[in-house]
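This is the structure I have questions about; it appears just below.
Every protein chain of the complex appears in place save one, which is left out.
Then we have chain A:
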Amino acid sequence: MTALLSIRDLTVIYRRDGSEVAALKDISLDIAVGERLAVIGESGSGKSTLALAIARLLPASARIDGSIDWFLRPPPTLGAKAPPSVLPDISPSRGEIALSSPPSPISKVAGEDPTAKLPISLLEGEMSGRTEGGLMERKAQKSTAKPDHTPLGGRDIGFVFQDPSASLDPVMTVGKQIAEVAHTHLGLNWPQAYAKAKTLIERVRLPDPDAALRAFPHQLSGGQKQRVAIAAAIAAGPKLLIADEATSALDTIVQAEIVALIRQLVAEDGMTLLFISHDIALAAALAERIAVFRHGGLVEIGAARQIVSAPRHAYTRSLLDAHLGLDAEPLSRQAGPSA
């Protein structure tokens, strides 16, 4: 597998009321180009912190250790040809946003030189699992890398949150909110950006796209608002789409529609999907791989099929046992009316 990003020994510590809480502890995992990876866990498992760390949205007060390295497509001018294996994730419409990205350790330990936190194995050892082309890119970039070549939220990473009412601007039309992303990140002028917004509104299947462009978020239902949030998240053609409990506040029927929409958009645009959820059944239906988190640690990671049919860890089994499906036995039949 070709990694889109590689997380090594990631630890995130929140400081609250003078005490420190480790939200993530020594997490190492790779996310492959074009895969659908689900991260599941209960409250306090660290799953949302992982999503925020990847999107570089952690609060400034958080202490971050370890590294998140991105392997984004190098710009054509750098010479080294990308190996064919990384090509399928690039849709033609995104040619204009090619970017180079050096390894980007996100460590920000106060008082330390950030370069000292670069993965030691940058050019050897650990690279064995990666393609020769990847190595070339990184060598080539080493001299030209600028600090602003790190992945950018909105452009390289699309983020869909649980509550679309909180992520959409209540006093800006839906059309403008989507067009703004295309204007900012794709360099489109406003008429082009609005045309793009209309296309996106059609793609997320909002009824009456012209009316939707002019609507304000409060005029839409919860499911429609989440469709708008998804349209804005994918407007700049991100490599990675992160959906953090994006369907949890929706009713079952709308949830199924939004999951189907995410699946379709990810396939059409060749995006990589990071699907954060508390629902193991939903995760298994959508993702190819599942990572199970608990108390800030990675319990196990594997193919979705294996995680649900042959979990290695007792905790995963307990999550599966706690799932109440439509075929599960009622918890108790003795509690019925005595009349």
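What we mean here is this: contacts are C-beta pairs under 8 Å (C-beta built on N, C-alpha and C of every residue); 3 or more make two chains touch, one makes a residue touch a chain; residues count from 1.
Convention: contacts and distances are computed from a predicted model.
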Name of the absent chain as recorded in UniProt (options "ornithine cyclodeaminase", "Peptide ABC transporter ATP-binding protein", "Osmoprotectant transport system permease protein" or "histidine kinase"): "Peptide ABC transporter ATP-binding protein"
Residue, one of A:168, A:220, A:282 or A:301, that touches the chain absent here: A:282
Sites on chain A contacted by the missing partner chain, in the whole complex: 42-43, 221-222, 250-256, 278-282, 284-285, 305-306, 308-310, 318-320, 322-326, 328, 330-332, 334-339
